[in-house]
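Every protein chain of the complex appears in place save one, which is left out.
Naming follows writing order (A and B), and every chain is counted from residue 1.
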Amino acid sequence: MKNEAVKIFQKKKSTILENWMNNQLQDDGLREDLMSNEDLRLQSEELLSSLVDSLTDANIESSGSGDFDTIRDILASISISRAKQGYSPRETGLFVIGLKDALLKTLGTEIKDPETLYKQSMMVNKVMDNFAMHTFETFIKGREEVILRQTDEIADISTPVIRVWDGILALPIIGTLDSSRTQIVMENLLQEIVDSGSSIAILDISGVPAVDSLVAQHLIKTVAATRLMGAECIISGIRPEIAQTVVHLGIDLSQIITKASLASALKTAFNIMQLEVNKKQKLKA
Amino acid sequence: MEKIPILKMGSFLLVTIQVDLYDQLAENLESDLINMVKKTGAKGVLIDVSSVSIIDSFMGRILGNIATMSRIMDASTVVVGMQPAVAITLVELGLPLKGVYTALNVEKGMDLLRSKILQEEGPQDDDDDGDEDHTE
Partner (left out) sequence: MTTTETKIILNKDILRITKDSDVVPYRNRVKEYAVKIGMSLVNQTKLITGASELVRNMLKYGGGGEARIEVITQGRNTGIRLVFTDQGPGIPDIKRAMTDGFSTGKSMGLGLPGTKRLMNEFDIQSEPGVGTTVTVVKWKNG
């Protein structure tokens, strides 16, 4: 038995494309700002041709078939690129659902016998739903990639190392310190110590909302690593609440030089380096 | 047999480790170095690890041993030029190399040793650092 739907789709390809395009163009959610109608038509045409070409009598009933790999690839690349361009999941989904509507509409006009129409429609439905699902899946994957990239970027910008004086580095930490962040902080700080040949590093934690035993552990590790490299590490910006929690939690910071403010840490650093800052003597005219 | 060269610079000894130490080589270094301290009466030992990519607990123990042994023989040990990745790993491993002095590079290591010697010899010997008048 020759499958009706396959035959009709091959014959009516251009009508389907027209219907589908109309569906998309009429939709309120059309994003002309993100993609021109020209590109949209090309994208739609590519997907439809690929679908019609790979749809055969044998595979229309098994939507998981390997024959559809090309279509899946196309759908994946479309939805990933849409995710990155900022399309909403709904807009991306409509793209595929719109094709389903167009296909079903064509079947409705071509097949007269209700029973055949029902059977064929169910089949097409199943295949297209499968594709829609696949589209959603890859769309979410695309968004996850965006999130991962942003996480990396945030981690990078949030740990600047500043050279405050010849031989003195300062690193203001803003936000919560967890182990992956500490690792980045530590790496940046130690590398900068090597690059600048600095012998003192000041770690300012005024921007860290809370210090629990885990954060304290991270700070102690950073100080230990700095010392192994042959530099001294001062921790500044200890707020009263932090001092309180540290003592209440029984954390031992006695091996670390701690200062209340960055200014006093800098003063200590000058002392260690045997530097003195003096007020300029005014010359009498 | 491969050997790690030990250079004498004034009253200090300088060892630059440039290959990955396998166990026998490291143990040889330990005994060679201690013998050199005795022979030259060195006041300080500088171990340059800037080209070492791995320090495991074995190697850490050797460094610690050298420091402790030379301490008994009245010489300070400074490990210089440790790579950031190596320092982070050592801390995570739980090996902070207690009793070993550290410095960023050989030059700073020498400064550190000189100041240690000055501290110890105190007031009677002021500007004559690097002088070798030891009586043992």
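A few notes on this one:
Assume a contact is a pair of C-beta atoms (placed from the backbone, for glycine too) under 8 Å apart; a residue touches a chain by one contact, two chains touch by 3 or more.
It should be emphasised that the depicted structure is a prediction, and the values quoted were computed from it without experimental measurement.
Listed residues B:Asn28, B:Ser50 or B:Thr89: the one in touch with the omitted chain is B:Thr89.
Listed for chain B, the residues touching the missing chain in the whole complex are 20, 22-24, 53-58, 60-61, 83-86, 88-89, 92-95.
One rule holds in what follows: only the chains that are shown with their structure count from here on.
One simple way to say how far apart two chains are is to compare their mean CA positions; for chain A and chain B this gives 47 Å. On the side of chain B, the complex with chain A involves touching residues 78-88, 90-92, 96-97, 102-105, 108-109.
Those residues of chain A lying in contact with chain B across their complex are 183, 186-187, 190-191, 193-194, 197, 199, 221, 224-231.
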